[in-house]
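Apart from one protein chain that is not included, each protein chain of the complex appears where it belongs.
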Amino acid sequence: MNFALSEDHEFLRDSASKFVDEQVDLSPLLRPGADVTDAGYDQLWSRISELGWSAITVPEVYGGLGMSYIDLVMIVGETGRTLAPCPLFGTLAGAWSIEAAGSEAQKMALLPKLAEGMTLALAVADESGSYDNMATDVHATPSADGYVLSGTKSFVVDAASADKIIVSALIDDRKDYFIVDANAAGIAIEILQWRDITRQVCRVELDNVSAERLEASSENVWPWVRDRLYLVLAAESAAGIRTALNDAVAYAKERIAFGKPIGAFQAIKHQLANLAGAAEGANAMVQYAAWSLSENDERGPLAAAMAQSYASEQYREATHRNIQVFGAIGFTWEMKNHLYYKRARCNAELLGAPASQREQVVRFLEEQAA
Amino acid sequence: MNFALSEDHEFLRDSASKFVDEQVDLSPLLRPGADVTDAGYDQLWSRISELGWSAITVPEVYGGLGMSYIDLVMIVGETGRTLAPCPLFGTLAGAWSIEAAGSEAQKMALLPKLAEGMTLALAVADESGSYDNMATDVHATPSADGYVLSGTKSFVVDAASADKIIVSALIDDRKDYFIVDANAAGIAIEILQWRDITRQVCRVELDNVSAERLEASSENVWPWVRDRLYLVLAAESAAGIRTALNDAVAYAKERIAFGKPIGAFQAIKHQLANLAGAAEGANAMVQYAAWSLSENDERGPLAAAMAQSYASEQYREATHRNIQVFGAIGFTWEMKNHLYYKRARCNAELLGAPASQREQVVRFLEEQAA
Amino acid sequence: MDFNLPGEDDPRRIKVRKWFEENPNPTYAQLAKQGWTASNWPEPWGVGADAEMQWIIDEEIVRAGLELPYTINAIALNQCGQSLLNYGTEAQRQKFLPGALACEEIWCMLFSEPSGGSDLGALRTTARREGDHYVVNGHKIWTSVADHASVGVLVARTDASKPKHSGLSMFLIDMKSPGVTVNPIIDMTGNKNEYNEVFLDNVKVPADALLGQEGEGWKLTMEQLQTERVGMTKPGVVWGMGPTARDLMNGLIETGRIRDPLLRDEAAKLYIEGEILRLLTYRNMTSRINGTPAGFEGSAGKMLSSPHGQRMADLAKRSQGVSGMIRNPDVLPLPEKKWGMFSNWDYAYWFSPANTLGVGTQEVLLNVVAERVLGLPRESDPTAKVPFSEISNTSAKAAKQVRQ
Partner (left out) sequence: MDFNLPGEDDPRRIKVRKWFEENPNPTYAQLAKQGWTASNWPEPWGVGADAEMQWIIDEEIVRAGLELPYTINAIALNQCGQSLLNYGTEAQRQKFLPGALACEEIWCMLFSEPSGGSDLGALRTTARREGDHYVVNGHKIWTSVADHASVGVLVARTDASKPKHSGLSMFLIDMKSPGVTVNPIIDMTGNKNEYNEVFLDNVKVPADALLGQEGEGWKLTMEQLQTERVGMTKPGVVWGMGPTARDLMNGLIETGRIRDPLLRDEAAKLYIEGEILRLLTYRNMTSRINGTPAGFEGSAGKMLSSPHGQRMADLAKRSQGVSGMIRNPDVLPLPEKKWGMFSNWDYAYWFSPANTLGVGTQEVLLNVVAERVLGLPRESDPTAKVPFSEISNTSAKAAKQVRQ
């Protein structure tokens, strides 16, 4: 039993922290009409990929850093804390899809390019946002030199900036994974008016786009990737809760009403104390999930679903409470409070609502009991 | 539009209030091991039936007072406020069953006896507490001079003190209503260890008990009676919320901690302010439900389900909060706080949980929309 | 007790409807001439309508396809105008009310300040008497419609030697005066500005623009905010306005989303809460008809309706799943688009954090109910009884004390 970060973890976190504090600037987003590209979305990436963050958990044999998911959440906690706008989420998602669905040869061919700054995206949800609809999804058809894909995907994170997109598609009543060039003929990518303007989310139309099948495709790919994406979102959320709390506490100590700092009023104190509990709980759950995924512990999928459900829901509560403590000024576009509020809100939908992860928790336990 | 009590309503409420304040004494219940009979359960009834409360909504043609459900809730609010232990609930339930399921002749024969102090009970739930299980319920079989009933009912309020019991029973794949003498051969009544010791709740075993069929039995009887019982419970609960609130407010003004009355602390103030909202809401909803049942308004069943769901849930919250404000002393048997807590808890189960009434609300609205 | 509202055959309604038939497409000036833009006001401004009559007139105005006058000119016709009836001079009434009633002069409320917020009495804008006028300096914020209002109802400090609530006075100022600068504030919805900030830089205000007496400002302000809050008891999603839980339920039924068992239970809870708010408005209507003082609903309606609206907007948004995260997708239908900018759950949702901030934070309202309704001890305010000019010291001292 050792529930503490190692010095290596702390060093990694601290250097990531220093990096994002220097590089991330959200102020361009605090002007009405701004979108994700205004906050250095593309510029930030070249530095991040230099640091190797997109390949941090990729095994060394494929040119990655071969580090653990605990290391990963050290970094994602920092990008999440600062809402760092960059294609990290999409690239991680794509890389994990290749790791899970690619043949050895494909992994050897594709994953090392991460070190050169390759950006990826993973297109799984259909136009309605469903992950398991077998009727409306993209279809794959064999062609002379591989396959062609047709249909529409949506809620694809970082698609518009990706070099390659991994697409799940129907073929012979199953879903396989394919890789396409983002600038291939027949692809049309629309950037959605996503409320969280620190993230790029897209709709992808494919019209006979030529694609390469990932040869180890199976029905296990999406659950495996999804658990890791849960971890990423949960780590962002846990860090966001802490930030929303710290900012609210600092404001409550400064802002005076009725002759006192508002943090002297029990109503405010107790709300913030409850948030402190949520921050601690989310942090513990994220680290446990990271450890259990790293260890291939049988409870890993359970831990990931718990972390995502809890952290995203508490992040929503924390950012709401944060605005309430700031009062009306916290509700304006010129303050960054709403950026966190929207990140929290979107994190709680991007891979399904918290209730859907709770359903996964119960199913896991039912299967275990059976 | 006139959402105000008339002078007649207020007069009725005030005289009922005076009566229960003089007659109801809960102190015998504040000794460990006490049960409902220790608090004058039987003695109180003779005075209540003299006042005609058990027949208050029975039409005058059947010897009742022919008053409205608004009048009824004036009285039930007062018995609920004081937790008056007496067989009013069971007798009202039985009387409404006769009103709904009896033929003219049966109503003329039975209902006038209420004025003489007749006590009734209504046995609908089966042993598991289900109201709609068609398999496990009591069975009726035709016999020479009527019917005989066999099987087990439970959660029958006031059965052990009833003169007659109305029993729903299976016959030819439907449920009809029968009346039996409470002391007939073959009946065994067990008083349950019901947590709310201000109410008598029983299990009734019937073994070939001779019974008279209520001739206007139909599938509409239970919903009609249930709506009225919802109203009774909701009226009790609304009055109980107000009492729990008032007692907590009074205590919060007196009790000193850290040099101040505890009611000066925002945490306490805000909790009590929220209860004040619940008290007001429950009261409004009960009066609206009483009016709409009195007027045979088409939204009457909706209003009754809403009132019961809301009032019973808020009553639970109010009695919990009440104990929290009193602190540990409010958790002891010698204080009456727990009697209200238990009444609240049991009111929220006796006719199904608040969520089950909410399901009825949505079904009503779905049917209306269809 | 009677929950029936005046029906189609109500003779009062028939009379009003007849006028609309005879006067198709009336202007608000015409309605004002009938006394219908503030029908509850006494003649000659209104017709002294009781709550039922007002209900009828409002319904017929909507039926004629017009927006309600008190949503167009809320500050004049709902919150502040009645203060002129009670405290204004006849000259002020003649000068300000006709334009307001005709909805030709829009009013705004210059109350909140950046330094204030919940502690409105700590406001810093000053009005210094100089001969036959006052000179106003300060910075107001969260001012709705300031960008197209012609009249501003201003609270300013006329005497800093008095305690904070005693040195305030109210004025009706011309928003076109030199020195008045209005800047829009974009809120987190990203929509057209709902609020503005207003800079007042040596604005000359004639002495006869003072409403009531010098030093009466706090009393008038409190009355006006109270009136504003009573109106917020209604079951609409934002401060009583906009779609209600009935509309939410209809949308969920229509789309079949009501079949989700978790949403279903939550929707039922909200429906019940919404019906309670509706009942409280009926109770308020009854009090007004009977001339009895407002009860609980007067002080506590907003305490209930603000979080109710937030929960409604949240459920509406959640029912849309990930699609709801795209701007204005309108996945959940609102068949009737009669609520202006709130005819869209998306806007209502992103606006809803303000529910529990505007016109009194939830915490302030809970205090009001605890203190005024339940009689619990008042909050202590160390700055309440010292001269305003000395507060900064007091505040600093108090702040230091609690920090120890």
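Worth pointing out:
The chains carry the letters A, B and C, assigned in the order they are written, with residues numbered from 1 in each.
Just so we're on the same page, contacts are C-beta pairs under 8 Å (C-beta built on N, C-alpha and C of every residue); 3 or more make two chains touch, one makes a residue touch a chain.
On a predicted model such as this, the values are computed, not experimentally measured, just so you know.
Across the whole complex, the hidden chain's contacts among the shown chains comprise A, B, C. Among A:A105, A:A144 or A:A369, only A:A369 touches the chain left out of the display. Of the candidate positions A:G40, A:G63, A:G240 or A:G263, contact with the hidden chain is made by A:G263.
Residues of chain C in contact with the chain left out of this view: 261-262, 265, 377-378, 380, 399, 401-404. Within chain B, the residues in touch with the undisplayed chain are 32-33, 125, 128-129, 155, 192-196, 201, 253, 256-261, 264-265, 267-268, 320, 323-324, 327-329, 331-334, 337-338, 341-342, 345-346, 349-350, 352-353, 355. Although one chain is not displayed, chain A still touches it through residues 1-6, 9, 70, 245, 249, 252-253, 260-261, 263-264, 266, 268-270, 272-274, 276-277, 280-281, 284-285, 287-288, 291-292, 297, 306, 309-310, 355, 358-359, 361-362, 365-366, 369.
One rule holds in what follows: only the chains that are shown with their structure count from here on.
Chain C has its Cα centroid 42 Å from the Cα centroid of chain B.
Distance between chain A and chain B, defined via averaged C-alpha coordinates, is recorded as 53 Å. Multi-chain contact residues of chain C (touching two or more other chains): 363, 366, 379. Shown for chain B are the residues that touch two or more other chains, namely 266, 270.
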